[in-house]
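Heads up, one of the protein chains got dropped from this complex, but the rest are sitting where they should.
Residue numbering begins at 1 within each chain, and the chains themselves are lettered A and B in the order written.
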Amino acid sequence: MSEQRRYKWVGTRQNRPDGADKVTGRARFGADFNLPGELVGKVLRSPHAHAVIKSIDVSKAAALPGVKAVVTGADFPEQPDQLLPAGEMQVNLRDVTRNVMAKEKALYEGHAIAAVAATTAAVAQEALSLIKVDYEVLPHVIDVQEAMKDGAPILHPHMRTDGVKPAPEKASNIAKRLEFNKGDAAAGFGKADIVIEREFTTQPVHQGYIEPHAALASAAEDGQVQLWTTTQGHFQVRGFCCRLLNLETSQLRVTPSEIGGGFGGKTVVYLEPVAIRLSQKAGKPVKMVMSREEVFRASGPTSGGWVKVKMGAKKDGTIVAADITVALQAGAFAGSPVGPSCMCSMACYDVENIHVVGYDVVSNRPKVAAYRAPGAPISAWAVESVVDMVAQELNIDPIDLRLKNAAKQGTKTHYGPTFGVIGMVETLEAAKASPHYKSKVKPGYARGVAAGFWFNVGADSSAAAHVGEDGSVTIISGNPDIGGSRASLALMAAEELGIDYKKVRPIVADTASIGFNFVTGGSRVTFATGLAVVNATRDMIGQLKQRAAKLWEVDVDAVVWEDGEARPSSTNVGKFEPLSLAKLAASASRTGGPINGHAQLNAQGAGPGFGVHIVDLKVDPDTGICTIDRYTAVQDVGTAIHPSYVEGQLQGGAAQGIGWALNEEYIYDAKGRLLNPGFLDYRMPVASDLPMIETVLVEVPNPAHPYGVRGVGEVPIIPPMAAIGSAIARATGVRMVDLPISPPRLSAALDAATPRMAAE
Amino acid sequence: MMEAQYRAPGSVDEAVALMAGAGGKGRVLAGGTDLLVQMRAGMVAPGLIVDVKRIAEMTAISQIAGAWRVGAAVTGAEIHDHAGLKKAWPGVVEAINLIGSKQVQGRASAGGNLCNASPAADSVPALVAAGAIATVQGPNGRREVPVEQIPAGPGKTSLKPGEIVVSFTLPARPAGSGDAYLRLIPRTEMDIAVVGCGVNLTMKDGTCTAARVALGAVAPTVLLVEGAAKALVGSKLDDKAIEAAAAACRAACKPIDDKRGTIVYRTKIAGVLLKRAVAIAAERARSN
Partner (left out) sequence: MARVILTYSFAKQFADGQTEIELPGRTVRQLIRALEARFPALEGHLEGDIAVVIDGVVHQNALLEEVAEDSEVAFIPPIGGG
C-alpha cells in the first residue's frame, strides 16, 4: 500500500463498470449473440491422434435437407511456410491454417477435419455423421522426451531442427534448439562446495477458462463480414481471419463479447475463420460454440515439459553455476514458449556462470496456446525447486539464500541484456517481513517459498476520450476486459480530468470504431492502454483549455485545468469564473466543434515483475493429500490503480499454479485420445480447496508510466508449483520432481521412501 | 434434448403403471441430477419421464418403532436438515450429503443415487453398512430388497422392468450403535469418490457386538465386506482387530486403474478409510 494517498481516484476500490451486468446475467458473452436466420455450425473432429487424411467425402452431408454449407481444408487457401505478421503476431500461416482446419494430416485427436452449417443443431450433428473420412492411421507420440527420441513417429517430414550447425538432414520432431550462455558453467562447478542435479517434468495443463470458444459470423454478398467472438484480442482475430481468408482488414469488423476468462488461450483463432467461411458459402450468419469437451480436445493448452537443472553453490550460499536444459511440447505445430522459458529460468538471480539449452518439440496434441507467462512456470518449477534444495543442504533460510543471489540493477542476464531498476530485492524483503513469513509454522505443517520473473510487454494501443453535452465522459479503447481494466482506465481518466469516477464511462470498441489495439495479454493493458487513455484524456484537456482560452480571449498558456474545470492560471490573467467540463461541452459547437481526445502509441518501457510466494501446508501421509493452510503472494506491482483487481490477479495466478502443482493433467489412452476432457476429471482447484490467498503489493512505480503502472497479471502463476513442492519436501523429506503431485503419486512416493510403512 | 412425454403421478401405483406401460423407454425423475445431465449429453433419450416428486410416500421421512423410513425421492438438503435422522444415522446422512455439491443437494436423492448405479455412488456403501432395506414396487407388487442386492454392475440395477424404488428402511438397532461414512477424493469437493467406506457398529461394554462394512468405488458394484465385519465383531476394536479388518478390505477390493485412481492407491486407501471410519463410528457408538 502507498504510504500516503497522492491520488483522489487512482488506488481506490470503486465498483467495476461491468459489474451490474455480470452479476445479473445481462452481460453478453460469446454465445449470447444471435442474428435472424442464423445457422448452427459444428465441427467434425479427428478421432485419431495421428493420421493421413486420404480423402473426405462430404456429398451425403451436403445433400441432407437443412444443411446450407460444408467446408474442409480445401476451402482455406494455401499459405506460405514462413513467419509473417498477422495482426501483430509473427506466425507461420501455413501452420495456423492447418490448425484451424486440417489439410494433409490429422495431427491430434480433436483436430478439425470438416465443418457444416445447418438450420438446427440436430441437423448439423447428423450431417457430421454423414461425412466420410478415409484415414490412414499412423503411430503417434505425445510425451516430449519420447518425441525427441530417434525413431519417434515424425509429425512433419519437412521439419529439420533449426539452430543446429551444420543443418541436419534427417527429419525431426525438434523444431528448434536455443542456447544461452554467460561465463563458463563447466568451470564454475569446479568452484562449488555442493552440486545438485535433478530432472523435472510437467504435464500439459489447460488455461481452464469457464467460457468456451464461441463465434457468430455474418458474411454479406458484397464481401463485408461481421464477426462477434469471445477473444482476448479482436484486432488479432481480424488479422488472422483476413490472412487466412484473403480479406482486407477493413472488410472484416470484429466485435468482442464480454469474456469469461482467457489467460492467453483466447489470443488465437479456432472457430472464427471456420464460421466466416461457412457463412460465405451459406449466405447466412453462422454461429458456432464449442462444448467443454471440444475446448479440451481441440484448443491449445500449455506445454508439458522436461527440465534438467544442475546447480552449484558455495557453502556461504553463493550460487556459482547453473546448467539447465528445457524441452517443451509445442503440440502439433512448432512454437512452444521455450524461449521465454529459458530466459526466465535464472532471471531472478545474479550468477556468474549460466548455461541454458532449450528445445521446441512437436507432438500429437493440440497446438499450444499462451498461458499466463508462457514457459516461465515450467522452468521455474525446476529451478526454484533446486534453489530450495540448495537452501536445505546448506541450512540457509530460503529467502535469505535468494537475497544473497538476487538480481538487481546492473545484473547481466544470461540471455544478454543488463537489468535496469528492478524489484527483486524489494519483493524478497517484503516477503520476509510479511505477517505470514513472520508467523511460526504450525505443528504438523511445513513451509515452502519460491520466486518468479516475467518480462511484461507494452505494444500497440489506441484510445479516445469523448465528452457528452452534459459533461459526462466516454473513454473508448479496444482491449477486451479480462481483469478489471475498464475500471482502471476509468480511474486514470477520472484522475486526469479531476471529475467523479462515476461520470467516466469506459467501453471496449470494435475493430472499426477505434484504432489498432494489441491483445489483452502479456500483462499489458493497464500499462499500455492506460498510457493511451491518459494521453487521450490529456489531449482532450488540451482542447478544453483552448476553448476556455477562446471564450476568455486569453492565451492558452494562461489556462489551467484543475478538479474538472478550466481556471485562469493566476489572478493576473483576469477575473474569470471557472468553466466546468459540462459548460465547455455544452458550448462546444459554438466554440469550434466537438471536443474529442485521442492517442495511439507503441508503448515501450513495460517494466518486468518479480513475485515471491509463501505456502504453509500439511501432507496426510496415508493418503498423499495436501491441505493448504496459508498462502501469500508477494509481488512488485508498480502502482495498484485498482487494488482489488491487482490482488485478484495475484490470487487467480496463485490458484492456477496450485492446480498445476497438485492435480491438473491431461490423461491419454494408448491411442492418444484424451480421457478427461471435462472439469470433473480435469481437476482444477475448487473454492473449498484453498484458503483466502493473502497478497502483499510492493509498489515500486514504473517510471515509464504516468501513474507508475507495471504489468501484474502473469507473474503470479510462476512461483506456486515450486513453493508447494518445497513445502512438501520439507514436510515429508521427499522431493517430488514430476507434476502434478496428485494424491496417488505422492502416496506412492512416500511409500517408496519408507518401505516399512508401505508393507503394512 | 430429445422430445419426451412428462407425467407427474400422485401415487406409486400410478407411477408403476406408467413405467410398465412405457415399453422400456420410461425413466423416473426425482431430482434429475443424473437423468437431465445424461439427456443433455445425448447418453439417454427417454420416451416418458415419470416425475415422482408428488408422491407422498416417496418424499417423506418417518419413524416407526425405532426404524426410519426415508422416501427414495427425499432430497439431500431435506435429509441434511432432519435433526432426528441425523442423530440416529449420521453416517448415512453424511454419505447422502456428499452427492454432488451444495447446489446438487437441493435436488439429489438417495433413490436416484442408488439406481444410477455408479460404482462410486456415495450413499450406497453407507446404506449397505446400515443394513438398509429398499422397498420396491413393480407390476407384480411390492417386495423388500437389501440395498446391496440392487446394483448389478456399472449403470445397471437388478430391478425388473417397471419397478421403482419407493423408500429405504433403516432398521432399529440397540443403544451403543454408531455409523460413519468416509470417502477419498483428490480435491475437497466435486470429485467422484476414489474409494468410499461405510461402517456401522454396535458396542457393548467396550466390545463390538455387531458390525457391517461396505466399500464403494473399488469394484463394479458396492462390496459388503464380511471378512472385515468378522474381524471386528467380538473384539475391543484394538489395533490388531482393526488392522485385520483393513486387510480384509484391501483383499476384497477389485479396483481398476483409471483417470481417478490406481489399483495400488485404491487398495491402500480402502484400508486407510476403514480404520478412520471405524474410529468415528466407534466414537459415535460410545456416546449413544
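Keep in mind that, in the parts below, a residue touches a chain if its C-beta (ideal position, glycine included) is under 8 Å from a C-beta of that chain, and two chains touch if they have at least 3 such contacts.
Note that this is a predicted model, so its numbers are computed, not measured.
**Q** Wait, the hidden chain, what does it touch out of the ones we have here?
**A** The chain that is not shown is in contact with A.
**Q** Which of A:522, A:597 or A:685 sits in contact with the chain that's absent?
**A** Per the contact definition at the top, the residue touching the missing chain is A:522.
**Q** Based on the whole complex, identify which of A:47, A:66 or A:163 touches the chain you can't see.
**A** Result: among the candidates, A:163 touches the missing chain.
**Q** Of the residues A:41, A:73, A:256 or A:339, I need the one that contacts the missing chain.
**A** A:339
**Q** Pick from A:65, A:151 or A:416: which residue touches the chain that isn't shown?
**A** A:416
**Q** Using the definition of touch stated at the top, determine which of A:704, A:734 or A:748 touches the missing chain.
**A** Missing-chain contact among the listed residues: A:704.
**Q** Which one touches the absent chain: A:237, A:361 or A:457?
**A** Answer from the full complex: A:457 touches the omitted chain.
**Q** What chain A residues would touch the chain not displayed?
**A** 83-85, 88-90, 163, 165, 177-181, 207, 263-265, 267, 337, 339-340, 342-343, 369-374, 415-420, 455-460, 519, 521-524, 602, 604-608, 704, 714
One rule holds for everything that comes next: only the chains that are shown with their structure count from here on.
**Q** Which of the residues in chain B come into contact with chain A in the complex?
**A** 184, 186-192, 194, 243, 258-262, 264-265, 268-269, 272
**Q** Within the complex, which stretch of chain A touches chain B?
**A** 622-625, 662-663, 667, 675-676, 679-681, 683, 685-686, 688-689, 742-744, 747-748, 751, 760
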